[in-house]
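Read the structure below first, then the notes.
A protein chain is absent from this complex, but the other protein chains hold their places.
Chain IDs A and B follow the sequence of writing; residue 1 opens each chain.
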Amino acid sequence: MTLAPPRPGARVKVRGVIGEPAPREDAVPKVKGEFQYASDLWREGMLHGATLRSPYPFARIRKVDVSAAAKLPGVRAVLTQDDVPGKKTYGLMDRDDQPVLADGYVRFVGEPVAVVAADTIEQARAATKAIVLEYEVLEPTFDPIAAIQPSAAKLHPKGNVLERVRILHGDPAAKADVVVEGEYEFAMQDQAALGPEAGLAIPREDGGVTLHVATQWLHEDLDQLAPCLGLPESKVRIVLSGVGGAFGAREDTSIQIHACLLALKTRRAVRMTYGREESFFGHVHRHPARLFYAHGATKKGELVFVRATIVLDGGAYASSSSAVVANAGSFAAGPYRVPNAVVDCVGARTNNPPTGAMRGFGAVQSCFAYEAQMDKLAKACGLDAVEIRMRNGLVEGDAIITSQPLVGSAPIAEIVRRCASLPLPETAAHRDQSELPGGHANVTRGEGVVRGVGYAVGFKNVCYSNGFDDFATARVRLFADAEGPLARVHTAAAEVGQGINTVQLQIARTELGIERVELETADTNVGSAGSSSASRQTWMTGHAVLQACREVRQELVRRAEREGLTLDRTDLADLLDRPIEKTVTYRHQDTEKRRPDGQSRGHVAFMFAAHRAVVDVDVETGLVKVVQVATAQDVGKAINPLGVIGQIEGGIAQGVGLAVMEELIVEKGRIRNASFTDYLIPTILDMPPVIADVIEHPHPDGPYGAKGVGEAPTISSTAAVVAAIRAATNRDLERVPVRPDDIVFGTSSRSGWRIAPGDDPRRAVRG
Amino acid sequence: MTRITVTVNGAREETAVEAHESLLTTLRERLGLPGSKNACEQGECGSCSVLLDDVLVCACLVLAASVDGREVRTVESLADGSALDPVQRAFVETGAVQCGFCTPGLVVATHALLRENPEPSLAEIREALSGNLCRCTGYGQIVEAVQRAAKTMYLHGLDDE
Partner (left out) sequence: MNAFSYVRPRTLSDGLRLLRSGASALAGGTDLLGLMKDGLARPELLVDLTGIEGLRGWSRAKGKGLRIGALTPLVELEEAEELHRAMPILRESLRDAATLQLRTMGTVGGNLLQRNRCWYFRDQATACWLKGGTKCFAVEGENRLHAILGAHECVAVAPSDLVPALIAYDAEIALASSRGRRTMKLADLYVAPHGRERREHVLRPGELITEVRVSESALARKGAFQKAMERKAWSFALVSVAAAARIERGVARDVRLVLGGVAPIPWRVVAAERGLEGSGFDEAACAEAADRALQGAAPLRDNGYKLPLARELVRRTLRSLVV
């Protein structure tokens, strides 16, 4: 063994460490068109899968006859519920909830009833149409409040209340000088990831199966999948394929079980890819909500109480409704000091499309309502939007309405102040015609245009909560090849576009002090990383990689000491005649389960952001142009500043979209606008410039102080845009998205139910 | 099946296609060029943007049979081996790529823009790319990438002279 000459002074500077703006490791293949997404997967001789879906929102299946379909040319398998070899149901949080294929009933339009594998996709689709089905149509329930009344028809053996969280904090009968009330409506938003649901299932010689798929959580898929296939987990391997965006929509399984069933049945590789329309029917959406609020304050605008009743429409199956309900409830009062609160939050089962995870996960719905309330309160107390938020904002040590005190920074006043001090855009008169409301054929040349400015603040948990065993595993292997030391990092963290892979590489480079770090493909051959959701991967997988690297480094130190060397002055390759491999599973500190009164230290950490939106509204026509969004967000530590900006701007785009255009039109349970022509998402012309003040107040428990980033930009940006439109129009605008009609007419939509804020919505009265 | 001859990224390809097959399907499934993406297959998102006889089109709405004798350029033609072209490099460097599903279409559309208009204004950039949906980035870093690419190509042009 030869020793490298001792290097004078410090080590060579390593590039791509934490805190540096780092281009993504997968950006090069992506710009070249070489990156392999799930829908690009291809195998010689593979079959194509297609799904037959229910046309009815609620019906009993009287008869299924697949014999004609099975005889069609090219058809290799036609499967229904009877052909599911193992467990017949699955579900993200309740494994007994949703049938793999319809179990005698269908409960939403689009529910999978049968799947087909054929030589070509056209043959597979033709076969789905040849399946004979007889339905007995049942009376559906679409109104979530009606669905949870005691008299409502039961839509599922498990009943219609998916979850109820009641939070009692302080004095439920507290009185206040100033009280403002409001009823709010929140429409259904879609994640609209561009990459369709897709995967390739390949049967194995040992009777098992390997699934390549675009997902957010490999091990959760495995845990749901293996029992349904009747296989031990050891015989199922899931490999992350290229993911074309997720935003929550890939937290539930889509093609996973179906593709594997078909592959196992036919003993052939089977690819399934949804088209755009099917994608809208084949993944969960964001929960629509009805929110009934009362805020009480002193004359000076100091909050005395918040009372809220929130009903979220979970659709036909549970998905992650229980956690979404818990979030909407826990965060129902916002990032404010609220001594007394009563919150009743219920997730309802209906015959609408199932809803589940989407960026912001319950926090977005309540933020829209509580921020509207804060503005009403400000008005009633003669304060402006900035003052009321600074006056009531949580500071470190304050508790939220679940009695959990905030640890680390809770810089509400600071983010509001810093957001408010960011430069405002030029006035309309100075700007390009193309930036006014409307398209090129502008309906205005400035006439009728009123500018409005609005503020909103939001917060949410990072990582999983309420006693969930939340962990992430990382395996780091350090060895030397001809070019020197090389580290390989293996985790199951799903890179869905958010940038966790680059973060892992940056952390490994920082900890190991080497530049050559590579990632293994994420799969189930390593321990779970948990989901790419709840803004948790930097915290969780980041921590796991960090700790695994530190263990590797400790071993290096031991080896160096054994050789009588100083690590900093030694060529690492010289210590790596044997590789070093360390596997670490990181768990964040325990969180408490929710008590019956909703109180608990249920969350591990929080993230915060403030948004200021500037809009121009053509008040005569109701057209809106969002002119600018300014934001101040506390990210703890920007591990990759380039990625942080991307998350902030992208998250705001989804918030802006929800504020002014994004709505799934669901009519009698059927999505009417399942296309990108009819479900509008912002184009590059719609998206305003974003000014971001990225604040780094380290969290004591986060890796390098980092908190999560991804969800905060979406939580309050919607509320800020609507506040700005209210400021421009003097309309109440109690519903999102805001439509031209709402601005022109001031239409507000009432649920048709009378519910006193804080009351149990299961005892609602019509009227 | 119809036989067509088409020049794809400079190479003459002969292949049999179904009458109902889109150019996008032919590229992705027959010619081994999955770089053009299948996000909507209805012309709504721009992810499958390619140059057909040098004109920017959505490959999902072009019948494969109709490109017989014509020339197609896809995202796969832009890099020279491992050397990225200035547009690709700018997209990498500015963080304009997240999930990347819209990226190939945007890179091709940016090429089409900069060829016609080497120094586009902000408004012209937005206008030219308004047929390409992106769900991840909020477009800020994409605008930056186009501006950077324009600058690089302009300076590169000066070098050539």
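FYI, contacts are C-beta pairs under 8 Å (C-beta built on N, C-alpha and C of every residue); 3 or more make two chains touch, one makes a residue touch a chain.
Since the structure is predicted, the reported quantities are computational estimates derived from the model, not experimental observations.
J.: Where the complex has a chain not shown, which of A:E620, A:D693, A:D732 or A:D760 is the residue touching it?
T.: Answering carefully, the residue with contact to the hidden chain is A:E620.
J.: Among A:G497, A:G530 or A:P682, which one is in touch with the chain left out?
T.: Missing-chain contact among the listed residues: A:P682.
J.: Tell me, which residues in chain A touch the chain that this view leaves out?
T.: Residues touching the hidden chain, for chain A, are 55, 122, 434, 438-445, 447-448, 620-623, 625, 660-661, 665, 667, 672-673, 675, 677-678, 680, 682-686, 739-741, 744-745.
J.: Considering the entire assembly, which residues of chain B contact the chain that has been omitted?
T.: With respect to the unshown chain, the touching residues of chain B are 2, 19-20, 22, 41-44, 46, 49, 55-58, 61-63, 65-66, 68, 109, 127-128, 130-132.
Note that in this section only the chains that are shown with their structure count from here on.
J.: Under the stated contact criterion, what part of chain A meets chain B in this complex?
T.: 21, 23-24, 26-28, 30-37, 39-40, 42, 191-196, 242-247, 273, 275-276, 432, 434-435, 440, 496-499, 642-643, 645-646, 648-654, 675-677, 681, 683-685, 687, 689-690
J.: Chain A touches which residues of chain B in the complex?
T.: 28-29, 33-42, 44-45, 47, 74-76, 78-79, 84, 87-89, 91-95, 97-104, 107, 123, 125-127, 129-143
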